[in-house]
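Only a single protein chain was left out; the remaining protein chains are all shown in position.
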Amino acid sequence: MMTACVQPETFDAVAEYRALCDAHPGAAIVTFTGTVRDFSANTAVSALELEHYPGMAEASLAELGERVAQQFALLGWRIVHRYGRLMVGEPIVWAGVVADHRAEAFAACEMIMDVLKTDAPFWKREYSSNGAEWIGRAEQDIERRRRWDVGEID
Amino acid sequence: MMTACVQPETFDAVAEYRALCDAHPGAAIVTFTGTVRDFSANTAVSALELEHYPGMAEASLAELGERVAQQFALLGWRIVHRYGRLMVGEPIVWAGVVADHRAEAFAACEMIMDVLKTDAPFWKREYSSNGAEWIGRAEQDIERRRRWDVGEID
Amino acid sequence: MITIKFFSMIREALETDVLEMEWAPTLGDVAAVKEQLIAQGGAIWDEVLAQDDLLVARNHRVVLSSEPVSDGDELAFFPPMTGG
Partner (left out) sequence: MITIKFFSMIREALETDVLEMEWAPTLGDVAAVKEQLIAQGGAIWDEVLAQDDLLVARNHRVVLSSEPVSDGDELAFFPPMTGG
């Protein structure tokens, strides 16, 4: 399994994990699940809106998966990213990778998340008691992105 | 959920993942799944035997989980480790952590695996066409263990 | 013809999702297209498109202002991405 999916509907993270395990028995699997948190800079968040660039979003995630797969000799990978309006507790993003060894699996999954944060065309807006607010890019996300020695992915 | 489990029976990694997600909605979740690989240094492996030190194995995994949880402010964690005879493709070990942010979740899960490899009292023996052979500790496992600034866990 | 899309804060500030622009040899690179947009749009467009952290994509890849532009291209302007 080597696919990326961009969708407005919620997804079943458990089913994603099962599908990846079933497709690739006998190796090291690392997964990341990101869900909408109910706080952000001390303001209660009620919902999140993710704007995306149709076409480019799908292409950038697919290219990211392929690049990471090549760099870490992955046996399989899967990225799911939502867009649209999400409620607190819902999954936003899911990434799973399969490698022969754990070092490669951890690095690959972390690279996917770090690069995706800054290079995939999604923009987050939070809805809270203060109204709607676009989220700025965090300095630590830029730092984490720099650890991976690749050019811009888009 | 903050528990370690040492058992001879196989386990359902998907059920472990579901239980962790259900117990902790709204955060960053990283999981590691390790299964019996069918190769090792070019010899076809048919089965793996894991000897363990009853009592110390449980205690060391519980202490590891607690220490990592404290270091990375985890909201939840779960470690499952098998012992006894395992067939190719079966799960050996599962670790899942929940944190507020992805950096902490990745680091915590990787630390659990790196420390567990060298500090938890399990010993692997591979069965192949060459007979049974105890597995030595890999140099890279010692290197990876050194990255985590904690004393010996047991 | 080139298609130009706007996203997130940029889209809101310009009150424009997408527009089309007749391609001409004078629109040789991204910077020239930006100048043309500002000439058409006026002060607000000047301010918004001058933002330091503005990103531009050509055919779904982030590029520099010096990137050549061809007839049929899709350009897009947007702020730093915040996925995941």
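Should a chain be cited, it is by its letter among A, B and C, assigned in written order, with residues numbered from 1 in that chain.
Just so we're on the same page, a contact is a pair of C-beta atoms (placed from the backbone, for glycine too) under 8 Å apart; a residue touches a chain by one contact, two chains touch by 3 or more.
Computed from a predicted model, the values in this text were never measured in an experiment.
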Shown chains contacted by the missing chain are B
Per the definition of touch given earlier, which of B:C5, B:A19, B:A59 or B:V88 contacts the omitted chain?
-> B:A59
In the whole complex, what residues of subunit B lie against the chain that is missing from view?
-> 34, 50-53, 55-56, 59-60, 81, 92-93, 113, 116-125, 134-137, 152, 154
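Here is the rule we go by: only the chains that are shown with their structure count from here on.
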Subunit A and subunit B have mean C-alpha positions lying a whole-number Å distance apart equal to 24
Which subunit A residues reach two or more other chains?
-> 34, 113
Among the residues of subunit C, pick out those that touch two or more other chains and give their numbers.
-> 84
